[in-house]
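A single protein chain has been removed from this complex, and every other one stays in its place.
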Amino acid sequence: MSSMPVGVVDAESEILAPVEPTRTPGARAKRSRVAFLSSGKATAGLVILVLFAVFAIIGPWVAPYDPNEVTVDLLLPPSGAHWLGTDHLGRDVLSQLLVGTRSVLLVGVLAGVFATLLAILVGVSAGFLGGVGDEILSALSNVFLVIPALPLIIIVASQAPDAGNLLVAIVLAATGWAWGARVLRAQTLSLRKRDFIEAARANGESTARIVWFETLPNLTAIIASSFVSTVTFAVLSQTTLAFIGVTSSSDWSWGTVLYWAQANQALSRGAWWWFIPAGLLIATLGMALTLVNFGIDEFVNPRLRAAGLSGRGLRKQKITPRIGFTAVRLDPVGARAPGAPTAQGSTASSKPPGTGSTPTHQGSNPTDTEAAR
Amino acid sequence: MTPTAPTGVRHPASSGSQNPPVLEIRGLEVSYGYSDSAVRALRGVDLTLHQGEVLGLAGESGCGKSTLVYAATRLLPPPGIITGGEVILHGDEGPVDVLRMSDAELRATRWQDTAIVFQGAMNSLNPVHRIGRQITDAIKAHRPGWSRARRDERARELLEMVGIAAGRITAYPHELSGGMRQRVMIAMALALEPKVLIMDEPTTALDVVMQRQIVEQIVDLRDRLGFSVVFITHDVSLLVEIADRIAIMYAGEIVEQATADEVYRHPRHPYSHGLLTSFPPLHGPRRELQGIPGAPPDLQSLPSGCPFRVRCPHAMPSCARVHPELGPTALGEEQRSVACLLHDPQVRTAEGVELPASLAV
Partner (left out) sequence: MKFLGRRLAFYLLTAWAAVTINFFIPRVMKGDPVQSLINRYQGQISTEAEHSLYVLFGLDTQESLWQQYVDYWGEILHGNFGISFTSFPTPVTEVIGDSLPWTLGLVGVATVIAVVGGSLVGILIGWRRGTWMDAILPVTTFFSSVPYFWLGLIAISVFAIWWPVLPLGGAYDGGLIPGWSWEFVSSVLEHAILPGLTIVLASISGWILGMRNMMVTVTSEDYVTVAHAKGLSERRVMFGYAARNAILPQVSGFALSLGFVVSGTLVMEMVFSYPGIGLQLFNAIGGKDYPLMQGIFLIITLAVLVANVLADVAYVLLDPRTRQEA
């Protein structure tokens, strides 16, 4: 909650704007999984996520020290022995971070899974039920959206005797599902009106079947995006909770490292190695998740992807793609005096200028039409 | 200008290609995408619009008719890019090439010389501004000297001209019906008395009665004000009613152009013939509806030679090799051209075929 789930922060209209192919030909969006992966952002994000997952699994084994092992090397800056230095009790910061990766990812993924399931349940049913059922479920998710999550989480987590990872994940899921539900409801509503769903209804298919086989597959991208956003939310929240000392400070996570750093004046002692790496890890993980969501967003909304087209290559060609002022790139030949033949490529025409409406001689010249394709 | 016909039906010879040109498009090339894999959407299109003329552009969706007018006005959105040709606009200060204009020059000529009525009346109006404001802001931009009262007066006048009570000037777009919105768009387009009015399927979203009313209104206004119209539609029979001249497009090229009457009664291109037989005729004897086999072309992988040959009932071996260019018809008729090898005597001789009877009526 330290941050909004940026992946889907835009109003639903944006994500849900029906993917209308522009009225022009050729602009048809290529909707394939390959398109998703071809987005450099998404690939970069996924690679980072896989790296983190690997560390979450092997972290405790590759950690050079026991993160709780108190030594006499108090508050040492990074060195060959302690790559990221030590804390006020001489414990190895790198080992704390490595061991802590698991609980960060665990809470993130668990909360993401729970919240997404809840979001699908509420959002898709609201979209399908319509009427009073929809009103109630939408109001419910809006209530959870508006209520500030952090104070609520703090109350619940601090009243629980021992706030372990599972409880934190459940509480985060309980407070973080609403955005996904809202987006899914809107998308379900618009899907429901599409022809193939109508056709399935007319065929007398059961609602369950329509939901499972016709609707959910078409919501995959939105569900994925909502999952990724919730994981982002959960990771940031978990870190925040650990930092302010709501969750158990003996379970290592990145937030716990920051908690100890803050509690022991790491700032005024100038022990930058104590709090900077942990924050960068969170930022990197958050960036990776956001990048994956960008990939999904561009996959869902081709208008945003068009932006990816522009870039250095275009600037080199001196083309600024702009709405309202179509770029003109007249080839070097095109710079000739007005009135010269406008021959171009295989459809070369040998017409004199200004002959738009007047008949000209039939140009049946096999040589320059051979390669027309 | 001939007097207004009460039916609003096209009156032949009221205007035509004898008049001087107002808009000349020469060898216009447009691609979608900037890389080598860009799709060529327009392939060297030539088209001339004369003063006071209603020029119809027809073709299946995706043939490039909208692309043509948006490129000619440089309103084509990215990733569209103009890669060649010229668009000569005969303005008050002599001919100018739209493709070589700076942004400021382009802004100055827009709406002043060419106004556009878009396809979707629903989305063409800014939902958060009153319609009066949307009419007057164009006037304000081009007639900086006008007082506010004068601009408002002009807006009222325009609304009444298209049959909307002047009091609706304070209405928001959502308070108007689809037909009224399209009228507002027309009123807005005529605000500066442009030379050219481009209408991109202006009646597609409307019901038949409303379509009729709007079309009649346009013809009527054209007769009164004398502007030229480019009218885009896939409904050829509608075009036959209102257009003086018709250009048929296929796969980013013009394949036939002639007067409306001639295209309607005597199509010379197999595609035009197919297009006409896909719509029931409005007048005259009934004929069998045939349609055109196959799907509209994929611009990314066009066949060699004639792009229409894979759907053409008269395709010959030459069609796969030779790309047909616009040229005279086999019957040597004046004022019309067609891009089909069947009209080339040499090819016919070489292939040993005759011009099919359906294209020679």
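List of remarks:
Chains: A and B, in written order; residue numbering restarts at 1 for each.
The definition used in the following text is that a contact is a pair of C-beta atoms (placed from the backbone, for glycine too) under 8 Å apart; a residue touches a chain by one contact, two chains touch by 3 or more.
Keep in mind that this is a model prediction, so the values were computed, not measured.
Set against the missing chain, the residues A:Pro67, A:Gly85, A:Gly100 or A:Gly286 yield one that touches it, A:Gly286. Of the candidate positions A:Gly123, A:Gly180 or A:Pro321, contact with the hidden chain is made by A:Pro321. If you put the hidden chain back, the residue from A:Val54, A:Ala81 or A:Ile155 that touches it is A:Ile155.
The omitted chain makes contact with just one of the residues B:Ala38, B:Ala108 or B:Ala166: B:Ala108. Residues of subunit B that touch the chain left out of view are 73, 75, 77, 103, 106-112, 115-116, 118-120, 123-129, 137-138, 141-142, 172, 174-175, 185, 188.
Summarising the interface, subunit A meets the missing chain with residues 1-6, 9-11, 13-14, 17, 22, 139, 142-143, 145-152, 154-156, 158-160, 179, 232, 236, 239-240, 243-246, 258, 262, 267-268, 270, 272, 275-276, 278-279, 282-287, 289-291, 294, 297, 301, 303-304, 307, 310-311, 314-315, 320-325.
Here is the rule we use: only the chains that are shown with their structure count from here on.
In the complex of the two chains, the subunit A residues touching subunit B come out as 22-27, 306, 309-310, 313-314, 317, 319, 321-331, 334, 338, 341-351, 353-366, 368-373. The touching residues of subunit B, counted against subunit A in their complex, run 17, 21, 24-27, 29, 32-35, 39-41, 43-44, 46-48, 62-64, 66-67, 70-71, 74-86, 88, 97, 99-100, 103, 106, 119, 245, 253, 257, 299-305, 321-329, 334-337, 341, 343-344, 346-347.
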